[in-house]
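Have a look at this one before I ask anything.
Missing here is one protein chain; the remaining ones are kept as they sit in the complex.
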Amino acid sequence: MTTQVLYRRHVLAGVAAAGALVALPRGIRAQATPTHGGVLRISVDQAASVINPLLTRVNPEYLLAELLYSGLTRLAPDMTAEPDLAETWTSSPDLTEWTFRLRPNVVFHDGSPCTAKDVAASFTAMLEPKTASAARTNIGPITSVEARDDRTAVFKLSSPYADIPVALAYTNAKIIPAAIAQGGLDKLSRAAIGTGPFKLVSYEPDRQIVVARNDAYYDRARPYLDRVEVVVYPDATAEASALIAGDTDLMASAQATEFPRLSSASSVKALRVPSGQFLNVNMGCDQKPFSDVRVRQALALTVDREAMVGFVAQGYGTPGNDTPLNPAYHFYKALPLKKPDIAAAKKLLAEAGYPNGLDVTLIASDKPSTRTQLGVAMREMAKPAGFRIEVQTMPHATYLEQVWKKGPFYVGFYNMQATADAIFSLLYTSNAAWNETRWNNAAFDKLVNDARSTADEAKRRELYAQAQSAMNEQVPSVIPAFFDLLAAQRSYVQGYALHPRGAVFRLDFVSLGPGAPRRG
Amino acid sequence: MSDVLRRLLRTPQGALGLAILAILVAVCLLGPLVAPVDPEKIDFLGRFNPPGGKFWLGADQLGRDMLSRILVGARTTLPIALAATLLGTLSGAVIGTVSAYLGGRWDEAIMRTIDAVMAVPGLLLALLIVNTLGKGSLNAMLAIAVAFAPGMARVTRSVALTVRQQDYVSAAIARGEGSGWIVFREMLPNVIAPVVIETTIRVAFAVMLFATLSFLGLGAQPPAPEWGLMISEARGYLHQAPWLIVGPGIAIALTAIGFNLLGDGLRDALNPRDER
Partner (left out) sequence: MSPRWFARRCLLIGYTLLIVSLLVFAITQALPADAAVMLLGENATPDALAAVRVKLGLNDPVWQQYWHWLSALLHGEFGISMRTGQPVGPAMLLALSRSLLLAACSLALMLALAVPLGIVAALRRGGPADIGASIVSYLGVSLPEFVTATLLLILLADRLQWLPATGYVPLSENFTDGLRHLALPVLTVSLILIAHVSRMVRSEMVDVLHSDYVRAARLKGLSGAAVLFRHALRNALMPVITIVALDVGYLLGGIIVVEEIFALPGIGRQLIVAIETRDLPAIQASALIMAATYAVANFLADVAYAFLDRRIRYE
């Protein structure tokens, strides 16, 4: 089975790069045939208030969108693109035009056929600013999507882009019926008309959402489950207790504070995978004092990154080297880990004109609370070098309005993206949608641009390596730690692999083995 | 004044309350000096240390010494609780006295409105106000003051009305004393006493209310070492480090008990019935 191979490849990469901390996902074991049937109860930590796939924002909503809808491609555990609604794809040699060939005989939940026209309409809606879909800036530089015939969709790009297949696996890039895409998006706030492996049965966002097997799914063998119930447990302790007691079968994510309890519970399998989720300390590179690279480098030299993993991730993480990539990314390049060097930091500060140190205010939003912890730890680590940091907490909405992307010194928090280009273009290029630091480094921009415009694997690797070195040396943000993703399941759940992207669940590969309870 | 103090110390509650309060004031003023370790200092290896050794009350998730944090935390909680109560008392007293003075329909209208505002439970009112003004210690203080004002208005009003009708006031008027003399020598000492008692007990409430607001994330914001906030942060580590909760909890309880005892003692010491 292809899935098996992909899992194994991912695991080998993970083990090689991140050490022995990866919990081998169940799907590794050779599975003759997964048992069909059964009800899976998965718990999430907040309500899925939005089920319109173009507008989903948080993990429980991504989970549902994945159950109910399909995209052209989907993300495999090793971050490569797998066929979903598209069977095959090709591109023009200059990578500005991509052609996707759809599967035949795909139908929506209401029975109507899904054709390239629906694909075109869906993407047009995504790209429309009024829709306010997160997909708009995350699926690549697409100018138009056309249906050449019933089964062929042509994407025209404004610039060459090698990662289109992976980009189209984005969480919000789902295919909806053309009629709805063109003028009825509101219909999808209570109902779901997609091509996904499950259909919507009941929707009480604060309590429980139930989906049932879509017998008309394009893959006749999957999904294996009859039903999935998504239950909301806003409290982490209650959620863990429910799993341990057997009231739920799978936890989408677990808190670090509950993880030891879950690891030691019988019949519970704790899951853990290194991921590219990180906290960064952003410095406004367009104003003093951080416009001087020496100040930024000085700050970077005060941080003990291994300790930081302990402080903010309770040890469940990997140290960061001031680039947003870690071993979970395909094009990661290992650079020597920066160690704290207070003397050197003091020297750099003095050279930059601050022999007596520097007073700055670091803003941390209150969501998640690890931002403040990072701030406090950084304050103490940077004190000996002369940085006098004052940590200020702020409500998240105020932070988004007043500080994010504008402020001189603040803590950011980001999920893993599917590709190196995605995270670089999201945050660090001059024309990035979320240009946090206003670093605006032309050489870096060129590296990223060149890397995305060629399909040559070796060349891309070299270019991304240079880009990472540039960030490591110039330090627009201090990125001290990455988080491992944590989750847990009951032992009888089979086929579930914790995906480093965090927003991908692939529950249509999950089946229930012996020992699973019968749920009404 | 001095005989009030003497009488206060003679009651067991008064003496105990005063003693606790003296300790608290000392901690407020000298806290950072007395603290064994810098309360902000993080210690990677000391994380989650149980009480004992160099961490008398244990260490938290960043390795900070709990004892030091609790001692310094008094400087956040106590002044804010006192300020909130005083502000609430002052505004309440003004409203109550004015209402009593105006009498008649005005008095009725003001009191009915006060009753309606009191229909919103204290914590709820404070929550709504902080929600609007924004999270933070200062706004929490204002919210608590606003929540207390109506109650204090009622107390001062009823006291003012009662005192006005007392025999000794009529007697003084009959004796021909001047109104200034009447107000200051006859009325005021008897008005102040119940108000002071009520205020002292209210401080205990203010301490608990502020800690609750901070616990809910609406009062003091991290990384401030406020007791309620410390307990809220420690909730996630319940299993591994329960001492993170016991320390600040005792601090809050001690403070509230101190003020409660003082209030009880004052009630005995200042009992107006004994004045005559």
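Note that the chains take the letters A and B in the order they are written out, and that residue 1 is the start of every chain.
In the analysis below, contacts are C-beta pairs under 8 Å (C-beta built on N, C-alpha and C of every residue); 3 or more make two chains touch, one makes a residue touch a chain.
What you are looking at is a predicted structure, and each value in this text was computed from that prediction instead of being measured.
Undergrad: Relative to the complete complex, which of the depicted chains are touched by the chain excluded from display?
TA: A, B
Undergrad: Can you tell me which of A:P93, A:G111 or A:P129 touches the chain that was removed from the display?
TA: Of the candidates A:P93, A:G111 or A:P129, A:P129 is in touch with the missing chain.
Undergrad: Among B:A204, B:A224 or B:L266, single out the residue that touches the unshown chain.
TA: With B:A204, B:A224 or B:L266 as choices, the missing chain is touched by B:A204.
Undergrad: In the whole complex, not just what's shown, which of B:L29, B:A119 or B:I173 touches the removed chain?
TA: B:A119
Undergrad: For review purposes, identify every residue of subunit A that touches the missing chain, sorted by number.
TA: 47, 49-50, 57, 129-130, 132-134, 189-190, 205-206, 233-235, 237-238, 241-242, 245, 395-398, 400-402, 404, 434
Undergrad: Can you name the residues of subunit B that touch the chain not displayed here?
TA: 112-113, 115-117, 119-125, 127-129, 131-132, 134, 204, 208-209, 211-212, 215-218, 228, 231-232, 235, 238-239, 242, 245-246, 249, 252-253, 256-257, 260
Just so it is clear, only the chains that are shown with their structure count from here on.
Undergrad: Let me have the rounded angstrom distance from the C-alpha centre of subunit A over to the C-alpha centre of subunit B, please.
TA: Using C-alpha averages as centres, the distance is 48 Å.
Undergrad: Taking the touch rule as given, give the residues of subunit B at its contact with subunit A in the complex, in rising order.
TA: Listed in rising order, the residues of subunit B that touch subunit A are 40-42, 44, 47, 61-62, 134-135, 217, 221-223, 233, 236-240.
Undergrad: Within their complex, state which residues of subunit A touch subunit B.
TA: Interface residues on subunit A, with respect to subunit B: 236-237, 255, 257, 260-261, 304, 307, 310-311, 366, 369, 372-373, 375-377, 379-380, 391, 393, 395, 398.
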